Each structure stands twice: as structure tokens, then as C-alpha cells.
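With one protein chain withheld, the remaining protein chains of the complex are depicted in position.
Take a look at subunit A:
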Amino acid sequence: AAMAPGKKITARIKRTLPVKGPQAPTLSELMRWYCLNTNTHGCRRIVVSRGRLRRFLWILLTLSAVGLILWQCAELLMNYYSASVSVTVQFQKLPFPAVTICNINPYKYSSMKDYLSELDKETKKALETFYGFSEGKSKVRRSVDEWSSTGSDFFKQIPLLKFEDLSKTVTDLRSGQKRKIEGSVFHKDSSIVNSGDSNDIIGFQLCDANNSSECALYTFSSGVNAIQEWYKLHYMNIMAQIPLETKEKLSYSADDLLLTCFFDGLSCDKRHFTRFHHPLHGNCYTFNSGENGTILSTSTGGSEYGLQVVLYIDEADYNPFLVTSTGAKIIVHDQNEYPFIEDIGTEIETAAATSIGMHFTRSRKLSKPYSDCTETGADIPVENLYNKSYSLQICLHSCFQKAMVDSCGCAQYAQPLPAGAEYCNYNKNPNWMYCYYRLHEKFVKEQLGCQQICKDACSFKEWALTTSIAQWPSTVSEDWMLRVLSWDKGQKINKKLNKTDLANLMVFYKDLNERFISENPANTLVILLSNFGGQLGLWMSCSVVCVIEIVEVFFIDSLSIVMRRQWQKAKKWWNDRKRDQVGKSPQAGDLERQGHDNPVCIDEDLPTFNTALRLPLPQDNPLPRTPPPNYSTLRLETAFTEQLPDTLEVGQH
């Protein structure tokens, strides 16, 4: 009653919840106690194991399990935190892609006159004979004699033929002779189209120069296609002989092509463009090619903040046979990518404003074990002929070019040259066209193996384009604008610009949303192990340590016991036999001393789990061993207050 209520409560608490000291009086006892009572597997085995080697092994195993846990959990945590960070990296500022612009017409027709006049003359004549019309002044239809007297190679090399009927009777345009043709016929166009009038079928014949009996005949349902293809073959021959520097001069300069330029609200000029010579499209200009190390980026979406250029398309200077449409070709690509204008370019109309809105998508596939793609292209046996980063397109083209050089001896004009090769022209390689067509056919039918060798690239960037067209210039603004632009164009061109010579192009990001598609492995090693551990733990509350335990007990120990039994038996049998032979009686007690009681077999390394538990403690232990700790048997309270006999005991040891 005299006690204060607070003290009373504390006393009560002391009575009902007495604070006891540690679980064991000494450190070694404590450790022992812990290891025998814990749920974790390894620790118990350390204590229970008999023999130094075995204990050492178990210590090693337990420690490595601890290490593995720390490592794997650290990996998981890092994964967790890095995943939550990596998404925020996508900031609204997007790098602007490279934009390559080409005139559809590769070279100025006026300056190509020297090289092409012969060919053009021949083409005109061909048109005249086929269709009976003539261009320009040459109205008089020339006789066949004159044809041969002009002495041109073009028809000798590849004769244009007109088919009389579907049988192989043809009229040679040059000689007017009718003859029968041998060899296989290839229809370049679909055969359904030309089912009608067989008179209209026009084609040309390509023969193997070494073996003139082997010929292939290429036919077209339309004369337009036939003549264009025929023209192109000769054109490539001629162009292959002109050195690159000359070709660059023959094509359009940056001043010729670009009238005005505007990027992200600021004026830009030809210094922002990089020239790049394309074999089929002449000089092309790449905006933001990243050549000087900086890549421009846009801060906001919308047409005002993209690239705006006015292009000068000199329609009067077009090659009439090579290209039949007017305008420019553009392609949006990554700075490291090669622009395949001829394959995936977008065409732009003249006298119109074309707005191209872009959406940016980045994709990433997982490489080797997950899918068949390549990271850098280094693991593909095809040499990259373009000095740009790997893509499937580059691989296919390079592969074809390599096959071309190998089998035809020269390189195709539209693709870059491999080391040591040169472009085909029929002065040097009279056979190349036949060879090329044969090879190309094989390539298309996937017989060259290129499609099998080349793999997809693992990561690629893609710009989805939305194109819309408005009339430009509007009728009211046409007048002043054309005047200002003609003035800008300068004194070089005296004539006033026509609106059909101009094209307005806008390329911009529609919005700054970047879409990133990536594959993630569904099972990484960490997650696989986690799932495994989860299953084991859930159904058996077992771990790797416990698996090892099982292996130890059931395989190693039981096996050794069985083996020993057998050995003993064999030995006994042998001894019996010997004794029978010798006639001696066996020693007494031999039979009893078997198994674990046999001193022979109590060596350091032999106990098993079961026997370890069953066996009495060794008798010769000088000190009474501490019994396995029990909560009730430990009298720690008294031990700690005054006596502390354990310390003395420890000191004795």
C-alpha cells in the first residue's frame, strides 16, 4: 500500500514478464544452442556433423549459401530500383532524325548531253520504229540501212525485239529480220496482263557471250516498261565509266536544290546539309546528318518547329527516258542508317506544300537465346559494304553484290563497290547483263542463300509518317512569293521561277511521344531461381542446403554403409574360408563387433545422420557435456548474479 502506483505496475510487470538474460551462459554454448534450434538448415548441420572435414564442408556450404542470398537479393533490389528509374529517362526533347532529300532526276540533262546523246538518239529511233511517231525534228523515217550505218553498239549488245505472236518468232528492230528465238522467255510483267494482243509484246534478249546459244528473253507487256528498262541498262553502263568526282559535278549542287530552309523557328542554310552521292539518284542532301558531331533536336512538336524547305525542281532539265515523274524524294532515317532512297523514299509533288508528321518508335528485340537477331552485324559472314550501321537491307544488298562480283566478275552499279572490284560495263565485261539477270532471278527466288544468312537487327528506330498536302503557293500569294524567291535564287538564273519548279516540304514531329517497344526475358536467372525456391519452400519447406543434406544422407552415407556391410560380409566369408582351409576357429566377439561398435569403422569421416542421433556420446569425454539446451533447464538468472562458474570453466579449457 505504501508503494506508489507506478512502482507497483513495474513490479508487476517484472513478476509476470521476467527479463532473463541470454539463452546460454557462454558464447560457445550460445552458438551451439542457436545452431541446434534454428530453422535455417546449414547451421544445424555444422554442429551435428562429426569429423573435421565434414564440419568444414558444411561451414563452407552455409557460408556460400549466405553469399548467394546476399548477391541474389541485391540483384533483385537493384532490378527493382532501376526499373522504376528507367522509364523517367524519356524526356520530351527528341532528337530530330536525319532527312535526306534528292531530286528524282539524278543528273542535269543538259550537262549529261555529252555522255548520253548517242543513247538518246537510238532510243528515239526505237520509239519511231515501234510506234511510228517521232520527237523533235527527225521526222523522216530512216531506212534500215541507215540504222546499221550509224554503227552504234547499243542494239548490237541488246537487241530490242518485237514479238509476232506467242510463238518464238520475233522481229529484230535493227535489221528488220524475222527469226526464231531460242532460249527461255521471262516475262517481267505478270502474264495475266499481256494476254491480249500479242503484237504488243516487246522485249530484249540477253545472251551469254561465251556461249551464244544460251539466251534469255525478257518480255514486257507494255512498251513503256521495255524501253525504260532497256534504257536503264545502257544508262548504267555509261554511268559506270564516269568517275565519281565528275558525277558529283554533273548533279545538282546544294544551291541548286535548296531555296529556303527553316528549322525549329530559325533560319538554316546549305551548311546544315551534307552531300551524299547516290548512284541512282545523283546528289542527295542530308539534313542533320550528325557529321559534325551534333544532332539537332526539337523542343516542341508541330509544323512550325520542324524542318521547312522550299526545293527547286528544275523540271525542264529532266531526263525524258530515265524518269517520268517530277518532284523530289525524301527519306527520314537515323543518323547511322544508310538511306535507301530507291527502296523506301517518299515522293513529293511540285507546286504543293507537303507536310509530313512523324511519330517516333524505338524497338528492341532480345538477341541470341530469345530470337534470331543480331546486335551489331559482326556475327554475320557478309561484309558490310556501306559504312553505316547494320540493317537487314544493307546485308541483303552487300550479299548480292558479293555474289555478283564472284560470279560475274564486276559489281552492280546501284550498290557500293567491294574492295578491289569495279563497276560493270560492257566494254570490259560483255557478259555482265546476262549474268546479272540470271543472278537477280536467283536472288529473288532465294537461291543465293542471302535471305538465310542475313538476320534482322535487334534494335531499330522507326519514324511513322503521315503525309498531307495543301495547295501551294495560294493564288493570292503566288505573285510576290515567286518574285522574292527568284530574286533569292540570284543572278545565276535569269528566268522567273515557275511554281511547278518548286516544292514546299515540312517535316516535323506530330507530338513528342516516344514509343519504346522492348522485349524482356520472361525468366531471368534470378527469377527462375526465385520461382524454384518458392515452390520448394511452399511444398516442402526445403532449401538447397536441405537438398544437399538429402544427398549426403541418402546417397553418400547410406551407400557407404551398404558398401561397408558388403565388405564386411565379403571379408568374413573370406576369413571363414581361410579358417576352414587352415582349420582354425574364429576369434570370439568378432561377430558382435560389427557396424558402429566396430572400432575399425569408427574413423573420422563415417557417421551418418541416423547413427549420430542414436549413438551415445563418447565415453572418454573428460568433462560432462552440456546437455542440449532446454528452456527450463537453464538457470541463467542465478548464474549471472554472483557465481559465474562458467567463466572459470572457460578459463580452464
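Points worth noting:
By definition in this document, a residue touches a chain if its C-beta (ideal position, glycine included) is under 8 Å from a C-beta of that chain, and two chains touch if they have at least 3 such contacts; residues count from 1.
Just so we're on the same page, contacts and distances are computed from a predicted model.
The listed options are "SCNNA protein", "TATA-box binding protein like 2", "Histidine-containing phosphotransfer protein" or "V-type proton ATPase subunit D", and the UniProt record of the chain not shown names that protein "SCNNA protein".
Across A:I13, A:L36 or A:I527, the single residue that touches the chain missing here is A:I527. Across A:A378, A:V476 or A:V582, the residue that sits in touch with the chain not pictured is A:V476. For the chain left out of this panel, the touching residue among A:I46, A:A126, A:L233 or A:C261 is A:C261. When the missing chain is restored to the complex, the residue among A:S371, A:S407 or A:S468 that touches it is A:S468.
Residues touching the missing chain, restricted to subunit A, are 21-24, 26-27, 30-31, 34, 38-42, 65-66, 68-69, 72-73, 76-77, 79-80, 83-85, 87-88, 90-93, 259-262, 264-265, 267-269, 299-305, 310, 352-353, 355, 357, 359, 464, 466-477, 479-481, 483-485, 487-488, 504, 510-513, 515, 520, 526-527, 529-534, 536-537, 541-546, 640, 644, 647 (touch as defined at the top).
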